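Only one protein chain is missing from this complex, and each of the others stays in its spot.
Moving on, here comes chain A:
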Amino acid sequence: MQTALSLRLAHRIGPLPLKLAGAAILALLLAMPALHVWTDPASSLHVSAYTLTLVGKILCYAIVALAMDLVWGYTGLLSLGHGLFFALGGYGMGMYLMRAIGHDGNYQSELPDFMVFLDWKTLPWFWQGSEHLAWALCLAVGVPGLLALVFGWLAFRSRIKGVYFSIMTQALTYAAMLLFFRNETGFGGNNGFTDFKRILGYGIAAPGTRATLFLLTVLLLVAALAAGFWLVNSKFGRILTAIRDAESRLMFCGYNPLYYKLFIWVASAMLCGLAGALYVPQVGIINPGEMSPANSIEIAIWVAVGGRGSLIGPVLGAGFINAAKSWFTVAFPEYWLFFLGGLFIATTLFLPRGLLGLLRRHKEKA
């Protein structure tokens, strides 16, 4: 029994070469911040702030892709609004970062610059407490979670499914974007938040700060993968795939899909919120553009290209597409969207299981 279990585990984690590749990538990711801090900028081993930020950003996207895959790949709920949860997490963290600027803003006021500009005299109520990082993190996780809970409850209880569900999530993020574009909403309008100075007293652009944020992101990704692995291999995970494949059969087995959907949907939104909270201090900006419908669609494309219904697939997809994007937007900026669209169509037609499916097929042939 014991051996059977460990065999099964080994089988699920993947064949040896894949495991080795995973370990190598993890070692490389852990080495990057060290190389950024401790090597001479002139040295060929040095990892530049640009590279570190770029990879850190992609890791945040990878976490979002993983969260997306839990609801789409495993549960069959295609969300086209996951960018909203990510952005809300970013805004939560952004509130703290804005407060941490203190008197060093352009107007040297206690209030964030955009509020001075709007001629506001006091902080709105929802900004209370945002000078504490811990509270800002609670907001970054809790607000996406709460929104997902309310939205999910209404949608799943009314048994809204398939394309209707997708359209509703898309409408939700669009509506939120319009709301955040307004100056009166109290989040800096279309400029959003930027010009951060420090976090917990450390300079936001200091090598040590960058390295720490990067490490935290790697940790979150690893933790999310581990939690995801445990979840999808539990009975709960099997119920999720049952919802995806034959929801009515599951209901007639006595399960109420509502609570299962709600649980994974809210957990996924909260994970996106955390990823957003790590993203904003690394890239130094958050604005309503992050809530644009196109962003959320892109998240779905990362997952589809990487391979949905697996844990590694979406991480691969987010990594591959965003690496390609950063190269394209320098080399041929005008062709990026064509490339992305083409890639999406090609995977849909030829690689239903995404890049991961391709890797596995290659492995099976060998």
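The definition used in the following text is that contacts are C-beta pairs under 8 Å (C-beta built on N, C-alpha and C of every residue); 3 or more make two chains touch, one makes a residue touch a chain; residues count from 1.
One rule holds in what follows: contacts and distances are computed from a predicted model.
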Not counting the visible chains, the remaining one has a UniProt entry; which protein name from "Alpha-D-ribose 1-methylphosphonate 5-phosphate C-P lyase", "Urea transport system ATP-binding protein", "Phenylacetate-CoA oxygenase subunit PaaC" or "TIM-barrel fold metal-dependent hydrolase" does it give? "Urea transport system ATP-binding protein"
Listed residues A:His132, A:Arg182 or A:Arg238, member touching the removed chain: A:Arg238
Of the residues A:His132, A:Arg182 or A:Arg249, I need the one that contacts the missing chain. A:Arg249
Omitted-chain footprint on chain A covers residues 231, 234-236, 238-239, 241-242, 245-246, 248-257, 259-260, 263
